[in-house]
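Below is a slice of the complex: some chains, not all, each in place.
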């Protein structure tokens, strides 16, 4: 019956002019990194509900992440967070990852949980705090070199809660100075991915509040600095795919932190609340993959796709698998857009036809396609089902409660 | 010089037709309750920055609250939170408050920090959890009776994070059943103040998401149930003063949780980000105080004014004093609106004149008025300055770090 379904699917897509060979290649090359902290306990400011079986250390986090890759086949790396994942021996951690068939991905400095950072880290008016913060950034670059990571993901909680609390413009200069020093320490193949956030934990102003501030900073720093888009870090209503298209056009789209939100930075399972939005984001990326400008294509081919979520209520590993398959599903749908037909309708200024061509691809059920791709990759057809049928979930219960949290 | 200022002020207000005697009476009868948890450590989901000198128990929280009343003169009661403020002997706690010249105010149940409440408290699909939650509510009513509190403030974190997670309509019925049971246990003079919240910690749906849901619940329960407005619990752009006017007209405005926000439920110092909004809220209340309908006047005279804030960066006691004086300042300004002139302009449909009459009162500097009122009340002219000059702030440092938190 799956065969019949795929046969129908294939016939339909061919009839629509879609080259499934290319679609499958693209799907096989998609990689979505999971964050080590996503396997630990998390919560809201009101309560962290501890789960049983949470990894007790970074080694166990990698083990859980390896499960996600085992069942999805497209999640071969894990972002780490320093100091949460600070270990005595990073070679050993790296080796552990490799033994598990995965790798360590982006390195994330933490500049928001030390008491010294109460009034800012690299924007603190106290030069000693800025020094400390910068040293931490440099340390993270060194760690990245040790574990062969290309990317340093930079999110700064820095900001203020009240009008007048701090000198906004001075903080801007301090931030630049610190990041410029960090930039110097990067190897040629390394990248700084500069995130921004509309608000939280700062409630009046956030030093890097929007893509424009991250983008301008990246431009000042140099070609190794790019912008990181967290899908939950925008004002309500923001057209995120427009920002993505814009950054691709400027060749500065470094990567994504995927997650879903309905309100603020809710950090829920990717695409769980407005799947069309993520599809439309991939639509912009898919057009860039075939752009005339080789630099735009280069950017589109080097986007770091990462999850950054908190699964406060749901079990961690399945939630991660769901997120990965959601991302994959929406990418698959975007790959089914007939871009030539869209282009034709756009040239004709036929609004309804252009919109229809895009939406039509979203409405396709890509289950048979994904199952075919997974089969070709030697991955279970239904990653979630396969994981739930394994006994890994039970096995880790022996870890008990009170594992790692952030 | 203060005298000269007051003389000018008095002359001006008389010229505007304002009866300062009435204004002062109103100001003297204003009472703003502070929350016991506002004296403890708090933070965001990212970090709680611990402060030195935080009260280590409920008795010390009352002591700090007594300081706020000592310097402001209008904060004679303290809301408590169960179980945070659960003590062996509530008579003793009550006595401690009275010894400090204050009283225990509203009782706040906590139905969001027990592991059992992960999927809801009084809306949980598990009847045993609902029973437990209802029992906690009944316990809080008993505590209220023990400490002579009139009001039970009810905020429910209950909600869901994902579409389909729960049966929204069943939860609505369960909530009613539990609250109806609680309602039966109230003495005749007691009130349930039912809060609502747009989102957080629930990120898909919140069982009591807006004033309409709280209001409808209150109506179903009976006359002892009223609506509690937390100024930070609305969607962006919401006209809060409209809701306040509406509830006053329905005689169901139970009280306020004051705080300030720019983004979500930021819980900052009251009126620190948009003081005009709080002024306009008081403008609606001030019109109700002189309404033709005695029931509306009765409601306006029985509003429970309470703070509900987290001072994550700033010292607790001064932040509370600032909040109290901010509320007092904006109430004072609202009392200076010449309602007759507003009414006249409204009748004439003279938009600019009507708006001007309201705004003009906001623009008045009420410092001399507040100083005069404080002098008449035997309170320092500048509460903040007086507190900072006292050595209380130093004295409590001996408590060290690691005091109470939520």
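Should a chain be cited, it is by its letter among A and B, assigned in written order, with residues numbered from 1 in that chain.
As a working rule, a contact is a pair of C-beta atoms (placed from the backbone, for glycine too) under 8 Å apart; a residue touches a chain by one contact, two chains touch by 3 or more.
Here the structure is a predicted model, which is why all the values come from computation and not from measurement.
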We see 2 chains here; how many are in the full complex? 4
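FYI, only the chains that are shown with their structure count from here on.
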Report, in whole Å, the distance between the mean C-alpha point of subunit A and the mean C-alpha point of subunit B. 40
Listed in rising order, subunit A residues that touch subunit B in their complex are 42-47, 49-50, 112-113, 115, 118-119, 157, 161-163, 198-201, 203-204, 236, 261-264, 266, 268-269, 272-273, 312-314
